[in-house]
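Each remark here refers to the structure printed beneath this line.
Of the protein chains in this complex, all but one are displayed in their positions.
Showing subunit A:
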């Protein structure tokens, strides 16, 4: 049954191309059905999986798919037929039973939810395998192909299967469309939904039935073992791109559809290949691409942001150090050497010169033969930073009872992120002219002007 017929090495690629051409020419009616089926399944499973993910039950689908196996085997044993409807019904029943157990165990015993999931999953799966091995050693007719349910096999799908698949996925997608608002409400805030008078229990069960439906109907294509991924990975990948639920669902459906059809094609071209693993691999590639390159929350973007912030902090620290030096010289001298700067602030020389070059480019400081000096614009910025630093220190020492060493550490961080409004709020709270170390809190030039006018 698992005999992988080795393709003759040279003809293999040609053969694969030929299969692929047949697949996309829509001449082979079965291939077209498989394509439609996999697209629909990918969409419905990822959309319904999104709700499971949002309700923090990501691996529920995994357990439910495993739980379907004994139902399939029982249905086959009792009816002796492999009709899509019979198998579907059996799988549905045992999956629902599994769902009930997962729900019941943590509520009535001291078993924790994660253990309940693992127990149900492994027990039902073992039961399914036991029945399968019993069937395979027995003398029943048309028993072959049942084991294809484990990893999925696109090439083994019949037209009946596909028709059922199309019906069920359409029902699932329609239900989600109709009850979208209610599902959203109970996924994000169950308690709030309750206070609004929404029948939470009903919608939860409805959602669970939808999950079970899409899991069960996908068994032929994806297989029991890896069904979890097609529910979970698309939404996890989509999450890096958006925060809007409708966008998330559309993206997840897109990811699901793309990988499901890819997996189906590969399995169709090379019939020895199981479908499920290929779907999962292509999904995972999409996931890691999203994880790294997504424009808002991707890893790369976050790293770049982090580096930018770090650079800004170093630059701002240099400006403030120059201001401090200026203050120490009682504003008599405006040229300072690198050595003087590093004496006040420990930065590696490489970092320092690089940041100074950037500051010069921005015209915040200027370079002269006897050292570096703040430009007018730079002075303004340095005053602003020093002012925020010292204001925050005074605020902390007055309101948080910290000593002067502790306040400095805190202010070092906060000076870079305080904004104008917060600064004004602090000024309104404080009547201080000096910071806790006794240094004057500098005023912005505009304020100086205003105050002299008032006099």
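The definition used in the following text is that a residue touches a chain if its C-beta (ideal position, glycine included) is under 8 Å from a C-beta of that chain, and two chains touch if they have at least 3 such contacts; residues count from 1.
By our rule, contacts and distances are computed from a predicted model.
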Absent chain [UniProt protein name; select from "Heme exporter protein D", "Metal ABC transporter permease", "Flavodoxin-like protein" or "Putative tricarboxylic transport membrane protein"]: "Metal ABC transporter permease"
Residue among A:20, A:59, A:97 or A:427 that touches the chain left out of view: A:59
Per the touch definition above, residue among A:163, A:284 or A:398 touching the missing chain: A:284
Chain not shown: contacting residue from A:14, A:81, A:122 or A:246: A:122
Residue, one of A:146, A:168, A:186 or A:273, that touches the chain absent here: A:273
Residue ranges of subunit A at the interface with the undisplayed chain: 1-4, 6, 53, 56, 58-59, 62, 108-112, 114-115, 117-119, 121-123, 125-127, 129-134, 137-138, 147, 150-151, 225-226, 228-229, 232-233, 236, 239-240, 272-274, 276-278, 280-281, 284, 287, 291, 299
